[in-house]
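What you see is the complex with one protein chain gone and the rest in place.
Showing chain A:
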Amino acid sequence: MCLGIPGRIIAMTDPARMMAMAEVSGVRREVNIACVAEGPPEGLIGRWVLIHVGFAMSLIDEDEAARTLAALHELGEAQEALEQMAEADREMAR
């Protein structure tokens, strides 16, 4: 919950609500981009962000994204975040 996980913005889904699709370790998840939007939201496509509980909180470069992801894997936090996303999807469908 406290450590963010890197993801890459791949498309805008709902610009009015500041929502975009991100890819996080091969999993797609809609995220809010309000905190990282500087110019037009489309400019974020392809960029790496640090995602906390569904919100992109910081722009990072690709190298930082790779290092952070590796560290999160070693801590078991990346797996945990992905499990929580999957669990949430099941709960939503209930």
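Heads up, the rule we're going with is that a contact is a pair of C-beta atoms (placed from the backbone, for glycine too) under 8 Å apart; a residue touches a chain by one contact, two chains touch by 3 or more; residues count from 1.
Heads up, the rule we're going with is that contacts and distances are computed from a predicted model.
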Chain not displayed: protein name in its UniProt record ("Hydrogenase maturation factor", "DNA mismatch repair protein MutL", "NADH-quinone oxidoreductase subunit F" or "Phosphate transport system permease protein PstA"): "Hydrogenase maturation factor"
Touch with the omitted chain, as defined above, among A:A11, A:I45 or A:A88: A:A88
Touching residues on chain A - with respect to the absent chain: 1-4, 17, 29-30, 32, 34-37, 50, 52-55, 57-58, 60, 64, 67-68, 70-71, 74-77, 81, 84-85, 87-88, 91-92, 94
